[in-house]
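Written below as C-alpha cells is the structure these notes are about.
Of the protein chains in this complex, all but one are displayed in their positions.
Every chain is named by a letter (A, B and C) in the order it is written, and numbering of its residues begins at 1.
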Amino acid sequence: MKLVYADNAATTEMSERAKQAFLDNIDNYGNPSSLHNMGSKAAQVLDNSRERVAKALGCESRELYFTSGGSESDNWAIKGAAISMRKKGKTHIISTAFEHHAVLHTLESLEKQGFSVTYLNVYEDGYVRTEDLKTAITDNTGLVTIMYANNEIGTVMPIAEIGAICREKGIIFHTDAVQAVGHIEIDVKKQNIDLLSLSAHKFHGPKGIGALYIRKGIVIPNLMDGGAQERGKRAGTENIAAAAATAAALEEALTDLEKKNNRVSALRDKLIDGLLKIERSRLNGGISPRLSGNVSVCFEGVEGEALLLSLDLKGISASSGSACTSGSLEPSHVLLALGLPHEIAHGSLRLSLCDFNTEEDVDYILSVIPEIIDRLRDMSPVWETIKANEGKR
Amino acid sequence: MKLVYADNAATTEMSERAKQAFLDNIDNYGNPSSLHNMGSKAAQVLDNSRERVAKALGCESRELYFTSGGSESDNWAIKGAAISMRKKGKTHIISTAFEHHAVLHTLESLEKQGFSVTYLNVYEDGYVRTEDLKTAITDNTGLVTIMYANNEIGTVMPIAEIGAICREKGIIFHTDAVQAVGHIEIDVKKQNIDLLSLSAHKFHGPKGIGALYIRKGIVIPNLMDGGAQERGKRAGTENIAAAAATAAALEEALTDLEKKNNRVSALRDKLIDGLLKIERSRLNGGISPRLSGNVSVCFEGVEGEALLLSLDLKGISASSGSACTSGSLEPSHVLLALGLPHEIAHGSLRLSLCDFNTEEDVDYILSVIPEIIDRLRDMSPVWETIKANEGKR
Amino acid sequence: MAYSDMVMDHFKNPRNVGKIDDADGVGEVGNARCGDIMKVYIKVNENIITDVKFNTYGCASAIATSSIATEMIKGKTLDEALKLTNKAVVEALDGLPPAKVHCSVLAEEAVKAAIADYYKNMGIDKKIDIPCGDEHCCCHRHDK
Partner (left out) sequence: MAYSDMVMDHFKNPRNVGKIDDADGVGEVGNARCGDIMKVYIKVNENIITDVKFNTYGCASAIATSSIATEMIKGKTLDEALKLTNKAVVEALDGLPPAKVHCSVLAEEAVKAAIADYYKNMGIDKKIDIPCGDEHCCCHRHDK
C-alpha cells in the first residue's frame, strides 16, 4: 500500500541532515557548563547552533534561548511578559480567538489571575485585521500575542504591520511562529517582533527542542529557574545534539525556500482544486497568504474522525482539526472562530504537505478521497437530510 | 593520552541500549496525539516507555509525566505545590540549604511572592536530621522539598523517614531525585513520596527529557499550559525517541544495581583513600550513605578551577563544585552549607564515577593528581603561608 | 487513543448498513451539532426483530457501535432487545476509549428509540426508558 504522510503541521520527519547532525553529536555528551574539554566541545556546538538559528531569524545569538519546544516558548513568553507588564501597571492583553492552545490556555490561566484579554476576530477568511488591533489597544495594553500562521487553516497574519503598530505604541509583541519558522522568510528586526516562539519538529528538526527569541531590551522573568544555562534565563542541562540538529534542519529548510514553497504550493493548489470538486465541500481560510503546505477543507454530512481513519486505512496520514484536540468531541476552536457551524466543522480535514511530498502523493490522495466520502455519506442520516432538502427546493 | 570521564554527576554518556532505543524510534516520528497509524505507533511507544519508568519507581503509569528534564520537574513540582498550598492558606515551605539551584532559585522566586522557606541545616556531614524537620514543621507548612542525594557531595538523605513524617502531617513531600534515580533503589509508595523529579541524562539516558511523578490525589496546576499531552498536565509534542531511550536507560541502570554499586563504590573508596593521603586534604560529606560514584574532596592551598584544568590537560574530566556554578567566583553553596570556610571550599574537586569507569581509571587519576597538587601548591602563596604557620607551631 | 480490533473491524465492514423503506419502527438519536446521529430501522414479526438496518453520521466508534448493536438485536425478541445496555455494547467491542463511551450510549438509545417507535406505531402503550432520548440532549451528557 502506498504511504502518504500529509500531517506535517502536526509534526515532521527529521531530515537526513538533521539526523546526521544529531548523530554526529550523540557522543558529544559533555555538559556545556563543565570546564573540561568534554564540556567545551559541547559548549562550542551549542554556541554554533545558537548562532545559526539566530542568523536564520535575523537576530543576535544572545537574543535566542533554547527551550523544550513551542509550548514552553509560548508559556515563557506570555507568562513572562504578563508579569513584566503588571509591574508597569498594565493588565490588558490582545490576542486572537484561533491561537494554538499553548497560547490560549496560557491566556486563560492569566485571565484567572486578573488579566483581561481581547480576542480579535479572524473573520471567515482567518485573517486578523490591523484596524481591529488598533481599535482594541488601550492605555492598559501591555502585550499583543498573535500567531504568525495558523496551524489548522494555514492563514498567515500581517506580522510586520502588527509589529509596527505595537512598536509605535510601546507594546510588547509576541508571535507564536511555530508553524511559520522554516516555512516563511522571517526577519524579527524588520518585522518589529519582540518575542518569537519556534519548535524544531515542525521544520524537520528533532522533537523536544524549540527556542524563544527575546529582543534585547525586553526583560521577562524566567519560567524555568535553576542553573545558569542560557545565560541564566532557562535552567536545564542543554540538549546539544538536538540543538545541532535544529540548526541543521533550519538552515536546510531555508535553503531555496522560495523554490520549495512554489513547488509545495502548486501541490497544495492541485489538492484543493481536486477536493473542492466534491459536492458540498469548502476550503477553510483564505487562499492567500497561506502556508504553502496547508489544505483544510470541510465536507458536509461526514464526520472528520471517520474520514481520517478511512484515509489511514488507505495509508494516508492526515488530521481533523488539530492533532492535540482530536481526541475530544468538540469541533476545533479554530473552525468555530471562523464562524463555521458545529455540524460543518465536524466534517473537517487537514492535509499538510511538506517538501518531502510528491505529485504522486497528491494524485493518490485525490484518487482515494471521493470514494471514502461517498461511502460515509451513503450511511449518513445527515447527508440524507441534506439531499432531501435539496430535492424540496 | 588516557581519557577518563569522571564527571558523571554533571552528565553521563548515553548507554548503548539507550542509544539503540533512540535510534529505533528516530523514524517513529508521528505525533502521538494524531489518530492515524503513525500517531498510534508513536503513542504506543510513549505508553510503553511511561509504564517502564513508572514501574522502576514503583508507581502507576498515570502518576508519571514526562518533562524536559530535572529543572522543569523541580520547577513544576515546587511552583505547582506552592500554588496549591496557598489555596489552603499555607505559605511555609521546608527545604535544605544545599539543594540544587533548580530548587533553590525556584524557592527564592517563591519567597519574593510571599512564601517563607526554612532551610534545614545539613551539618558538616551533609545529612539532614529528621528531628530538625519535625521541629521546623508548623501548621502553616504545606510543602517539604528535600533532595534525595546531593549532586556535589553525594550524601543520601533519609527519604523514607522524611516521607513518613510528611505523610503523617499531611504535608506534600517533593524530592529532587535527579542524582538518585538509576543509582538507588526507589519505591515512591513505600517511601511516601508525593512528588519526585528525575532527569534521564544522569543515568545514561538522553538529554532534554525527565519526568515528574505526581502521586494520585496530589493536585498541582500546570507549569506548561497548552495541548492535551500528558493527560492535559504538560503541554508539548512528546519526544518519543527520548522517552523510549529513557525507559531503556533506566531499566539497564537498575539491572544488577547492587552489584554495580558495590563495584563502583569500591572504586570510589580506593579513590578517596588515595586522595586523602595527600596532605591537607579532606572528604566533603559523610561516607555513608553516599552515592556509589561520588568523590568530593578539598585540597588546601589550591584553587579548584586550576586543579580541574590541570586534570583536563591529563585527559581527566572532573568538576569543582557543581558544573552549573563553576563559571562563577563564589565557592559552591553546597560546600558553604557544610560550614567549610571559603578559602577551603575554593579548593574542591568532585570526581563522579559510574559503572563505565574502571580500576585503571582510578589508578590513573591517583597517579596524576599528587603531582598536579604539588605543582599548584608550589606556586601558591596560600600554601606558603600554611606551611610557614605549621613551621611556627 | 487506540481502537480495538473489533471496533476497527466494525468500522471497516459495518454490518446492517442501510435503510428499511417499510420499517416497522425507526429510531433516530443524537444531533449533527454534537457530531453524531444514529438512525436504526427495524422489521418486527411476532415480537421478533427479523431485520435491522442503520445509518450513522459520526466517528469510527459511532459507526462500530451502531454496527454491533444491530447485530446484537437481530433475531432477538423485543424484550430481549430492550435489555441491550451500552455496557454490553462496549464489551462486545472489546472496549472503547473513555472519550468514546458516549457512542455506546447512543447505540443503546437508538435501538430503544426504534422499538419505542414500533410500539407507538402498533398503538401499544409501553413505557421504554431511554437513557437520554430527547433531541436536545447535550453533546457532553454522555461523557461523564
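Quick notes on this one:
In this text, contacts are C-beta pairs under 8 Å (C-beta built on N, C-alpha and C of every residue); 3 or more make two chains touch, one makes a residue touch a chain.
Predicted model, so just to flag it, every value in this text is computed and none were measured.
In terms of the touch definition stated at the top, the absent chain reaches A, B within the entire complex. Interface note: of B:Leu23, B:Ala97, B:Leu257 or B:Val382, the residue touching the hidden chain in the full complex is B:Val382. Residue in contact with the omitted chain (choice from B:Lys87, B:Lys216, B:Lys259 or B:His342): B:His342. For the options A:Ser40, A:Ser109, A:Thr130 or A:Thr385, the residue in contact with the chain missing from this view is A:Ser40. Counting over the whole complex, subunit B has residues 301-306, 309, 313, 327-331, 341-343, 346, 378-384 touching the chain that is not drawn.
One chain is missing from the display, and on subunit A it is touched by residues 35, 40, 43-44.
Note that in this section only the chains that are shown with their structure count from here on.
Of all the chains, the one whose CA centre sits at the greatest distance from that of subunit C is B. Annotation: 35 Å between the Cα-based centres of subunit A and subunit B. Subunit B and subunit C, compared by their mean Cα positions, are separated by 56 Å. Between subunit A and subunit C the centroid-to-centroid distance comes to 39 Å (mean Cα coordinates, whole Å).
Shared interface positions of subunit B, i.e. residues touching 2 or more other chains, are given as 35. Touching of two or more other chains is recorded for residues 1 of subunit C.
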